[in-house]
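What you see is the complex with one protein chain gone and the rest in place.
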Amino acid sequence: MTGERMTGNRASSAPLLQVKDAAVHFGGVKAVDGLSIELTEGKIFGILGPNGSGKSTLLAAITRFVDLTAGEILLDGEEYHTLPAARVARRGVARTFQTVRLLPGLTVEENIRLGADRVGGRGGADGVREAIERTGLKGLERHRPGELSYGVQRRVEIARAIVARPRLLLLDEPTAGMNQSERQEVSALMRELQKEGLTQLIVEHDVQMMVDTCDHLFAMNFGKLIAQGDPAGVVREPAVREAYLGKRWSQHV
Amino acid sequence: MTAWYDSNIILIQSTFVGLLTALSLQVPIRFGVFSFAGVGCYGIGAYTTAIIVIRLGWPAPLAMGAGMLLAAVTGYLLALVLSRLGGLYLGMATIAFDLIVTVVVANGGELTGGPSGLFGAISDVGTVHVALTSLVVVVLLALSERGRFGRRVEAVREDPELAAAMGVEVRHYRQLAFVISALLGACAGGFNVLLRTTIAPTDIGFSLVTLALTMIIVGGSRSWAGAFIGAVIFTWLPSVLEFSGQWQKVIYGVIVALAAIWVPGGLLGVITDAYRSWQRSRRAGGSSDVGPGDGDRGTVSPRAEGTPA
Partner (left out) sequence: MLQDLINALSLGSIYLLFALGMSLVWGTIGILNFAHGAIFMFAAFASYVIVEQVRLPMLALIVIGALVGAALSVAVQVLAFQPILQRAKDLRSGEMQILIGGIGVAAIPLAVAEEETGSNPFGFSASSYATKTYALLGFRITNTQILVVAAALLIAVAVIAWLRMSRSGLALRSLGVDPETASLMGVNRRVLGLGSMAVAGALAGFAGVMLTYHLGAITPDSGDTLLIKAFAAVILGGVGSMAGVVVGSYVLALAETIVLTQTSGLWVDAVSFGVIFAVLLFKSEGLFGRKEVRRT
């Protein structure tokens, strides 16, 4: 991990993550179709887009769960789209999932520890305790996921992703199923992590939260990037409103 | 006690051999690898041990070690060759492997004794050896079910993709499962041939797969303890069921069927569930430490965006 941080510093002029002309095709379906984005270190990025626009596939490509049909993905200026997913994870790319994926047989604490294991036990007990406290899970350590509400399970996922102190955190609908106060807590946590230098990429339907939380927004439709830039500006773009907000805006604002 | 021991020595030894055999199937299942190759490796271990002891006159531990080594290499090669297969297809391919081993030894001519097998693998291996080995194996496996390694194995079984996202090299863990299974199977086979002094192709066929599987179905496949429970039950059940006379096998069948259908976690699963709900009720009785989000339980269901496919 330290070694990898060093390479990160060496190439600090390059953005943390670059996606260049990436395409992911499933048979005839072009889930991601020639998309380029750059994530600079220490910022919170968000992806907007209607269902099926390719957001989750993009996250899957970044974490190497799916293969790129074309294009490349670079971490610290280094191409990595041939590495296995586990290696990418060990390089400091952590993620949460759209549908909660916790291990039912393990307790909350053990599930979070699973995330800590990737740094070779470093961060150990302190790191786990810290992650539990920051996600407001104190007192629930010994519960099993099945006993908890969906919102709480999501927080366990976030704790598991941040416990290893990743360099890039990908959050796939982190607040789905949460109530308003929980959403605000998660949003505050994301800000806090940002202050510590963590780069984040978030897929989320809650437009208001995205505008409030993110530094930079990407808007996707049909696997392509249709707009990007300052959040307030992006949501005002006609193409974005038409593709996504036309249906959603009224519900959320 | 000594009298009991003397009259039941065969059953006591069989319990340990059964435990090791059952573990050779339980370990891969715990890794999410549906492989029955442990039984084929039992045959490899038994035959290698017997051949070396009978033909070369090596000491028993060396012979067993050679058998386990050969089995481990075979297991590793199987893991490489079968890496593309999963689920049912892996299960069937490994059953085919087990049966191929039986055909090969039945055709081994003088070396393997053909269909009648090998006799006279005499050694000073006794109950103490198999018991101590089982103890060491159980301690190691119990350790492997805990801590970091245990969590990773849990992830590899339940959700390989998630495991990869946690930095776990799923492929390596699956290969490891094959090798451990091969070692355990060969160890069981080696002990069995040294304790009984004979081995024949009929000892290692489909019926051994069924027996070992039966043990972990009824005992439970989640932990070594399930294999232990199963090994004890199915080694001792026949003598317990003596009262039922000729219907013994039918009762046996009914038990297996009921366990397979209604108790997928086995007896161990029943015990663990009972313990956990007892723990929960105790915890709930103490302080109310339910999460702040518990209020919205049930109001929001996990939704799944249609993956573009």
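Of note:
Letters A and B mark the chains as written, and numbering starts fresh at 1 in each.
Please note the rule applied: a contact is a pair of C-beta atoms (placed from the backbone, for glycine too) under 8 Å apart; a residue touches a chain by one contact, two chains touch by 3 or more.
Not measured: the values here are computed from a predicted model.
Note that the absent chain touches B when the full complex is taken as a whole. Of the options B:Leu69, B:Leu85 or B:Ile271, the residue whose C-beta touches the omitted chain is B:Leu85.
Touch with the chain omitted from the figure is made, among B:Ala50, B:Ala106 or B:Ala155, by B:Ala106. Only one of B:Phe16, B:Phe34, B:Phe191 or B:Phe228 touches the absent chain when the whole complex is considered: B:Phe34.
When the missing chain is restored to the complex, the residue among B:Ala93, B:Ala131 or B:Val232 that touches it is B:Ala93.
Even with one chain removed from view, chain B keeps its contact list with that chain: residues 34, 81-93, 95-97, 99-100, 102-104, 106-107, 114-115, 160, 174, 206, 210, 213-214, 217, 246-247, 249-250, 252-254, 256-262, 264.
Here, only the chains that are shown with their structure count from here on.
Note: centroid distance chain A to chain B, computed from Cα atoms, is 40 Å. Those residues of chain A lying in contact with chain B across their complex are 26, 29, 31, 51-52, 54, 56-57, 63, 65, 84-87, 89-90, 94-95, 97-101, 103-106, 110, 113-115, 117-118, 121, 136-137, 139-140, 142, 144, 147-152, 155, 160, 164, 176-179, 181-182, 223.
The touching residues of chain B, counted against chain A in their complex, run 148, 151-152, 154-155, 158-159, 161-171, 222, 276, 280, 283, 289, 291-297, 300-309.
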